[in-house]
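As you look at this complex, bear in mind that one protein chain is not there, while each of the others sits in place.
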Amino acid sequence: MPNYKFECLNVSVSGEGVARVEINRPEALNAFNTQTWTEIGQCFTQFKSDGDVRSVVLCAAGRMFTAGLDLKEAMASSLGKARDPDSDVDVARKGYYHRLFILDFQSAISAVEVCDKPVVVVVQGGCLGIGMDLISACDVRIATEDAYFVVKEVDIGMAADVGTLQRLPKIVGNDSWVREVCYTARRVGSKEAHLVGLVSSVYATTGEAMKAAEDMAGVIAAKSPVAVVGTKHLLNYSRDHSVGEGLEYTALWNTLAHNSHDMATAIVSSLKKQAAQFPKL
Amino acid sequence: MPNYKFECLNVSVSGEGVARVEINRPEALNAFNTQTWTEIGQCFTQFKSDGDVRSVVLCAAGRMFTAGLDLKEAMASSLGKARDPDSDVDVARKGYYHRLFILDFQSAISAVEVCDKPVVVVVQGGCLGIGMDLISACDVRIATEDAYFVVKEVDIGMAADVGTLQRLPKIVGNDSWVREVCYTARRVGSKEAHLVGLVSSVYATTGEAMKAAEDMAGVIAAKSPVAVVGTKHLLNYSRDHSVGEGLEYTALWNTLAHNSHDMATAIVSSLKKQAAQFPKL
Amino acid sequence: MPNYKFECLNVSVSGEGVARVEINRPEALNAFNTQTWTEIGQCFTQFKSDGDVRSVVLCAAGRMFTAGLDLKEAMASSLGKARDPDSDVDVARKGYYHRLFILDFQSAISAVEVCDKPVVVVVQGGCLGIGMDLISACDVRIATEDAYFVVKEVDIGMAADVGTLQRLPKIVGNDSWVREVCYTARRVGSKEAHLVGLVSSVYATTGEAMKAAEDMAGVIAAKSPVAVVGTKHLLNYSRDHSVGEGLEYTALWNTLAHNSHDMATAIVSSLKKQAAQFPKL
Amino acid sequence: MPNYKFECLNVSVSGEGVARVEINRPEALNAFNTQTWTEIGQCFTQFKSDGDVRSVVLCAAGRMFTAGLDLKEAMASSLGKARDPDSDVDVARKGYYHRLFILDFQSAISAVEVCDKPVVVVVQGGCLGIGMDLISACDVRIATEDAYFVVKEVDIGMAADVGTLQRLPKIVGNDSWVREVCYTARRVGSKEAHLVGLVSSVYATTGEAMKAAEDMAGVIAAKSPVAVVGTKHLLNYSRDHSVGEGLEYTALWNTLAHNSHDMATAIVSSLKKQAAQFPKL
Amino acid sequence: MPNYKFECLNVSVSGEGVARVEINRPEALNAFNTQTWTEIGQCFTQFKSDGDVRSVVLCAAGRMFTAGLDLKEAMASSLGKARDPDSDVDVARKGYYHRLFILDFQSAISAVEVCDKPVVVVVQGGCLGIGMDLISACDVRIATEDAYFVVKEVDIGMAADVGTLQRLPKIVGNDSWVREVCYTARRVGSKEAHLVGLVSSVYATTGEAMKAAEDMAGVIAAKSPVAVVGTKHLLNYSRDHSVGEGLEYTALWNTLAHNSHDMATAIVSSLKKQAAQFPKL
Partner (left out) sequence: MPNYKFECLNVSVSGEGVARVEINRPEALNAFNTQTWTEIGQCFTQFKSDGDVRSVVLCAAGRMFTAGLDLKEAMASSLGKARDPDSDVDVARKGYYHRLFILDFQSAISAVEVCDKPVVVVVQGGCLGIGMDLISACDVRIATEDAYFVVKEVDIGMAADVGTLQRLPKIVGNDSWVREVCYTARRVGSKEAHLVGLVSSVYATTGEAMKAAEDMAGVIAAKSPVAVVGTKHLLNYSRDHSVGEGLEYTALWNTLAHNSHDMATAIVSSLKKQAAQFPKL
């Protein structure tokens, strides 16, 4: 996809209406440096208003999804220095800019959720730290048998601050498990991840997992984009509001859908038992 | 129940304090026309202030719970026409009234939740589209082995707008699964539904499932209605508020219970190890 | 722990940074009288600003975790009398003070959640009524094979009002199950409790369960307390807010962590693959 | 207006697109019996989907806007009896139905706000108790010189429960004043009411005040109903949400307006400096 | 009042059901040391469940309401030292305890609001810093002509953190003014304070102002305490919630009032045009 040129990401067309985003720093076990998460923010923000993208498969190159934050870069960077507790910069001043930095980081990861197009993620090897924040912002999670998951932040002396603590408890309905893995940073295998509902399915190889993800993304991309985008947007809105507020917002949102051609097209096709074709958004 | 006369619903006494509501359009596979959902709204609103009703079993006649929205009626109705994207009615004007229409529809389905009396639903055959919205508003879901479930709306060109997107993610603790089935409209069998927690139990036949539902509803109807109604009301309130706000509202709500005779009756019976009798609400 | 002297609780050091709180009224099956819950409130409030306590194991003496509220005391107490629906005290006046009483009770149980230090609870024998409220406020739940759980309040003529209805649906992702057990007060065995995610693991004996709890608490206590306390605090905050508000608050919270020595210590240790030592809070 | 037949209200056309609602029980000083507020609920709910009504003038017949609740009816009614604190009906049961009664009453008064068409109210003589709840739900308040206002509920032994305590502090930016008048039930003259912003303007006679109200309602009715209805709806929504949530909902709402003919019509007319004509909703 | 013994406060009976609280450190211009605000928290918390107190007059001894925080104590105290930015205590650890300290301070001031009994405050001389936080938590503000007001915190290098920034914008409906005085710390005279609605009335002398406050408190104390306490509680609740949520909570709250004797007493007295007598809470 020529309009999506990045250093740390490969973006390609995986099928009709399906974009494939590959995190591509295998030599560093896809550790997240600033460039990586900045590009993820840019890429998914661009997806939001790109009608050609109807669903996304997110994956990572090499033997591991991601080793987490690139700690060496974090220590070497100017931020690492600014963060030095022994520096003589006033703590309120350092804190003001740190807060802005964290908000930027969060915003980049949240772009995956905000883009309104469903994102299926495939995890192989390990998924540590920021990797958990990232996959928690995706819609559907698929893993290989060798995958494992670690909420690693507590081991680098901080609470996770880019989304895991907000989203994980709302995507896995087992709070006792969520808290245990967040406090202990213990390693969770793909079987356990499947059992608690962190991932939807587990495949023997990365190839099979990718195939499953692309098939699912393909099915989604063939549906009415008005319906699909609305469904993702409203699921996210409703998660963050009461049922009553979710319904109120939904009624307003769907006044547009009720005036769209897609609904008539879909109903007529459904009554005729034919497959409908829907133009892009 | 003589005060509950409807066209599309059969309402009967299923046991002491238990009402049975049967959706009764088997010839149309219980497809929901406007009459059906309007009556559901009326029936459960009436339950709310009917002290004789302490719990409800909801079911449907024939081989299938519901095929979903009655698409033929939807297309033929004046709303269907008004919804025509090619009509020359101004879209803001159409949209204003569509929004009111959706709010009315939502309100009818939400009446099941708002009625304050626990509702156990039995699903056999298929449960599609609006059927999912409806059972998500019930308290306990029981299925037969042949039951299957489809969040169908995406296939008619729209996001579900009568409750599924609001309630389903809050009743099933597996967001990866919820999103998958909402985006793909794939068919979910009763075994899978049980595994993810969409239904509480699965029985071989409709008769066995109905028996289980009626037994459970009977147990509930024999408890103090002050306690039961409060429990349902507070579970719903607390789902939509922070833990702190839920506790604050609960403390206020229970000032009435603490002054009720039921609590004294129940405690004395409990200490005597006798079954207590509680008058109706 | 000499500063923690209570009548109904034994508080001891269970390991480096780990406090053990034992409810100690085995002769009454650990039924909760006013003294018991008052002391729980005091004990966990004290933990909050006690840097020596980094994690907590909560358990109960004897063959059962708790039989629930001490009904005899409740009936005999002045509150029991004030609660008499046949007394001639004006109901609005009684109600005003009952509300304050319930708020106090809630506040004592919520202290477990508010204390910011992770709490692992071990349940053996039965856990009834107020016991459910209490374990719902803990972080991780571990059970013995003989354990069973009952949301008992409906059987004493009232809706649960000290936390179960607020927290249980947010820690177990199966609303059909939650509502069934809240309306029917039926007994749930440890196997079922494990399956729905109420408890994290089940052990044959109390000894083994305690060992597992203490091991987990020990692992947590060895981590950076800045990271652990932040993680618990932010998980609780985020449960009660939208993802967006949770992220905003987290960014602010972590400005302190980013200026702490722990992060540098942890990162350096991690890069050196050494175990880090973190001073107490 | 032939479709608006009521016992206690006169509804007439006051001008192009302007409905006039007159509370008409002057012999009882427009005291509110159940019939009166029930009809207000019905009337304004009907306005909501009546495209011929673009704005409303609300007023009352006789020398006084309203003396407040009809206390004699309240005491004589079955509710009055049910409310008897000395009756032997269980307080939790009485309370359950009282709550539903108050919610119905609130809903009737809130219909004025929910109807989406701006309501200008004219107050002459006195406006007591429920009268304050009612005018607080209106958009613009105009008074005569002899008008006075009393938040009377505290004098009948209760906190106001149909809207004054919710809306008054949000329409008058002087909390010290609001609280004083709510705690003391003191009489506020029209001059003071103007000064604190409770009313927009004061006129010597009812005739002049009515003229001003009808002029303003006429101006509003000549604007695009898409714009006017949206403005009222969004002002109400935004009052009850954060600025951010208000903006988000507004962006969604206005997607319809941006596709309406009214905007093009209005802009073209504005550039040509001509008066635009807008069809009804 | 023998149960109210404090070092920095004088608490006395000012009239039937009216308590008078006088801040009594005139030699220090009533500067707030830790003892002062701790006692305010204790005193008003005690009022909450003291049926003999129906309304409160808050005032201060000497020529000035308060000079604000006692800066000398703040610098000398252990907290002042702990707060030293140059100390080598880890900032995340200092921060954790500072946060708890601020929460305690806030809680003490909020006790004035939480106590449910209306508080009329009289301000003479100056009211600086913490004084603004305190009077913002009162219900009605009365001033003398020589009074002046300063939101002083910005001048001691911090944002106000005990309530002014939360409450002032909600009690004065002029945000341009609020922000100006919060950013500039400029002095506001009593005339200007009256004009913007910060105070309800201005009197020439402290004696006259006290007389007005005591008269108003006396009027309030003679009303039904069920009605008055409910009114204050619901005004506070409704300020912090949407109109809809405020109404819902109010309907629940008033189920108690509707079953109280006060309402019948008040209505009968009102119809007979007699003064009613209401027992204490």
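Per-chain numbering from 1; labels A, B, C, D and E assigned in written order.
Rule of thumb we're sticking to: a contact is a pair of C-beta atoms (placed from the backbone, for glycine too) under 8 Å apart; a residue touches a chain by one contact, two chains touch by 3 or more.
Since we're looking at a predicted model, the values are computed, not measured.
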What are the shown chains that the left-out chain touches?
A, B, C, D, E
Which of E:M1, E:A61, E:L165 or E:V219 contacts the chain that the document leaves out
E:L165
Which residue from A:V229, A:A251 or A:A276 sits in contact with the chain not drawn here?
A:V229
Out of A:V56, A:A111, A:A257 or A:A276, which residue would touch the omitted chain in the full complex?
A:A257
Even though one chain is hidden, which residues of subunit D still touch it in the full complex?
55, 118, 139-141, 170-174, 197-200, 216, 219-220, 223-224, 226-228, 230-235, 238-239, 242-244, 246-248, 250-268, 270-271, 276, 278
Across the whole complex, the chain not displayed is touched by subunit B residues 85, 90-91
Contact footprint on subunit E, counting only the chain that is left out:
71-72, 74-75, 83-85, 91, 94-96, 98-99, 102-103, 106, 110, 113, 153-163, 165-167, 169-170, 172-180, 182-186, 196-197, 239-241
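Criterion: only the chains that are shown with their structure count from here on.
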Label-sorted list of chains bordering both subunit B and subunit C is A, D, E
With chain centres taken as the means of their Cα atoms, state the distance from subunit A to subunit C in Å.
32
Intercentroid distance (Cα basis), subunit D paired with subunit A, Å
47
What parts of subunit A, by residue number, touch at least two of the other chains?
85, 91, 170, 172-174, 197, 239, 252-253, 255-256
